[in-house]
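For this depiction, one protein chain was excluded, whereas all remaining protein chains were kept in their positions.
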Amino acid sequence: MRFTFKTRYEQDLNLAKHGGHRFWYSLLLLVLAASPWLISEYALAQLTFVLIYGIVGLGLMLLAGFTGLFSIGHAAFLGVGAYTEAVLVNAGLPFPLALAAAAMLSAAVGVVVGLPALRVKGMYLGISTMAFGFIVAEVFARWESLTGGNAGLHVKAPQIFGWALDSGVEFYFLCLLLAVGSTLAVLNLLRAPTGRAFVAIRDSEISAQSMGIHLAYYKTLSFAVSAALAGLGGALYAHMIKFLSPDQFDIIQSIDLLLMVVIGGLGSVHGAFLGAIFLITMPQLIGAGKGLLPDAIGQAPGLKAAVYGIVLIAFVLFEPMGLYGRWLKVRTFFSIFPFYRRGMFKRQKSFQKSDRLR
Amino acid sequence: MQVLQLVISGIAQGCIYGLIALGFVLIYKATETVSFAQGELMMVGAFLGLVLMTMLGWPFWLAVLATVLAMGLFGVLTERLVIRPILGQPAFSIVMLTFGIGYVARGAITMIPGIGTETHTLPVPYKDQVVRLGELVLNVEQLVVIGVTVLLCGGLFVLFRFSKVGIAMQASSQNQLAAYYMGIPVQRLNGLVWGLAAAVAAVAGLLLAPITFVHANMGFIGLKAFPAAVVGGFGSLPGAIVGGLVIGIVESLSGFYLPEGFKDIAAYVVVLLMLMLKPNGLFGETMRKKV
Partner (left out) sequence: MSTDTTPLLSARELSVRFGGVLAVNQVSFDVRRGEVFTLIGPNGAGKTTVFNLISRIYTPTGGSIHFDGIELTQRAAHEVASMGVARTFQNIELFEHASVLQNLLIGRHTHRRSGFWADLMFTASARKAALHDREQVERVIDFLDLQHHRDTLIAGLPYGVRKVVELARALCVEPQLLLLDEPSSGLNVEETDDMAYWIHDIRREYGITVLMVEHDMSLVSKVSDRVLAMNQGEVLAQGSPAEVQVHPGVIEAYLGSTHDLSSLRRPSA
């Protein structure tokens, strides 16, 4: 079992808390960097998707998991980023500028969507984000001159001054770079006053205000950063799938994103990536398992929905801390074997913690 | 005249939204959880009615009664098996669970061999009938929706005002701890509330089926019921119906007078306006934490 003997405050401040952390994460980075030569082209493409959804998940995790603001229309930001990137790259803009523009425009939309957060909370906020999600999706469909409407929009490969990143490997490295950068950015925010302010807002708004935290500013900031990350992910997504249509950014996509962060583990950065892995591998598993099921079930169009539903229910019932929580439990079990006790990670239940004025 | 026609069809559609919204407001008031499964429960209710009427050939009234009771039972079971174990977890998790229930319901329906993947018509006795009032041509289907909604609301009003169960439900929704102390079987009541909400959803499904046909994606209509509940004010039962009517009428009028696409998002624009102007909805209670 590891005991970190702390002698300096920096040890608490640094991202890598001890040698073990540094070792394993460096190894992970090394493996990821070497992937194009280790796995098949198809697997690399899936890994790229995992990175992209991971970036989006980071944003949603920041908003829902760390600031406690629920966004049921997050696919809208994904879409704004995707369409912005598509339009700009098709017009010939170099991709660093296009990516930045996609992120910034998404952030701006995020600020607008976040406006109700200043007046309403909880479910009301969730419904308003859902409303925005529907409206933005409809705008994608109707603004045909820009987005091609329901007929769809082709996306060219990212390019900069003539050099186009049209190979899977080159694009993968771009995504890897951005994913690592986004993760570091979010981790930085979380160990700084900004991130603490987010957590304060999640846990007790009144208390946060009494500590001097300007609720409106930080809520808006959280929406902006979250939307920017989703927009960045969306821009990369546009290049991966090469053809956009408005129904890729509907309520189902929004719920899939939420599913991703809940199953990954709400409130943890790892959860974003674990959830992304789940979201990308699940369809593959379902596809592989289809043959084993009787036709009525295996060929049903609702199979994916049913499986997702069952997995979601199972996680909420049995593993509310998500995949990351399960990983923590397994790791703790082995590290303090045989002293692991069943209730070690039990969170205290909060009953009827009503915000209603009695 | 056109306007009146549109308004009436808007009211009928609004009643459907209102009924589904009623379901989640009931659940919200009792257990402070928001259930996104209501739309799918409506769809399941419609399919159940379809199966009973067409495949088993039961007479109309028997099928309706059986559907409503069966769905009510389903709601009670859902609460017992899936919701009760997770009470006490953060609200968000519970909401995600209800999404999961909706997903499973939708997926399961498509697995029913033969009928799951297609669109069907529900053979109701008043199908395709119209009533003429002067220049107005009214669909009997729509009138039935409005009529049943009025009756159902009246019934619920009587239930909550005058019956022991109803008063106990109100007590439990206002202060659960005190209800426990008074000997009210809170958990059993919660089960009953879920059952009631599912039954109301089933009624909505049976009413909607003649208008939109029965198919696995019917549940998405239920998403519009959320703006209805918010417009009415989330803790208010009459508010749910009123909210539904508002959304229904606005939708109907914008379908005719505004360009293409506005009809689909009318509900959402209305809810955003409401949240800006009166965040607690038309009849909602002011929520403020007491410190």
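Which chain is which? They are A and B, in the order written, and residues in each are numbered from 1.
One rule holds for everything that comes next: a contact is a pair of C-beta atoms (placed from the backbone, for glycine too) under 8 Å apart; a residue touches a chain by one contact, two chains touch by 3 or more.
Values in this document were obtained by computation on a predicted structure and should not be read as measured data.
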_Which of A:Leu97, A:Met211, A:Leu285 or A:Val330 contacts the chain that the document leaves out_ = A:Met211
*Among A:Gly54, A:Gly231, A:Pro246 or A:Gly267, choose the residue that contacts the chain missing from this document, as touch is defined above.*
A:Gly267
*Who touches the missing chain here, A:Val199, A:Ile252 or A:Val311?*
A:Val199
*asked:* Please output the residues of chain A touching the missing chain, sorted low to high.
replied: 9-10, 12-13, 185, 188-189, 191-197, 199-200, 202-204, 206-215, 221, 267, 347-348
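Heads up, the rule we're going with is that only the chains that are shown with their structure count from here on.
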*Where on chain B is chain A touching in the complex?*
28, 32, 34, 82, 85-97, 99-113, 116-117, 175-177, 216, 220, 223, 226-227, 229-230, 234-235, 260-261, 264-265, 267-269, 271-272, 275-276, 279, 285-291
*Hey, which residues of chain A end up touching chain B in the complex?*
64, 70, 116, 119-124, 126-128, 130-132, 134-135, 138, 141-142, 205-206, 251, 255, 258-259, 262, 266, 296-297, 300-313, 316-317, 320, 349-352, 354-358
